[in-house]
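Every protein chain but one is kept in place in this view of the complex.
== subunit A ==
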């Protein structure tokens, strides 16, 4: 497989991990509450990720594909805050008329719109990329299909 194909496969595998995570967190949230579930998942995730860093640090040097040298700006470290904020805000949206399906459909739409804008405008230090008509067609199909899946029920 070419490097690009590996990246594709990894990204899709990431989506599978995300589903497994959501499933487990939903069970935990059902027994406790969404805030606690996310809090516990973040705490445990921090431990697991730290163990992975320690386990892998022996094999490979600390820096991966070093794109930029020097210190990372402070805000590079704060990605966890918007991620955690989603837990709080999505709980509000899910309890509105939108319900779960509507909330998820809109969240997917927001993600793809923001990704497109980031690439186009270079937001948040994203390397600028030209969005081709093909990119838009792919995103449109995936988004439309995803919304059908989310709204279509089990």
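The definition used in the following text is that contacts are C-beta pairs under 8 Å (C-beta built on N, C-alpha and C of every residue); 3 or more make two chains touch, one makes a residue touch a chain; residues count from 1.
To be clear about the criterion, contacts and distances are computed from a predicted model.
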According to its UniProt entry, is the unseen chain "Molybdopterin oxidoreductase", "EamA-like transporter family protein", "Ethanolamine ammonia-lyase large subunit" or "NitT/TauT family transport system ATP-binding protein"? "EamA-like transporter family protein"
List the residues of subunit A that touch the chain left out of this view. 7-8, 10-25, 27-28, 31-33, 35-50, 52-53, 56, 62-68, 72, 75-90, 92-93, 96-98, 102-103, 106-116, 118-119, 123-127, 129, 131, 134-135, 137-154
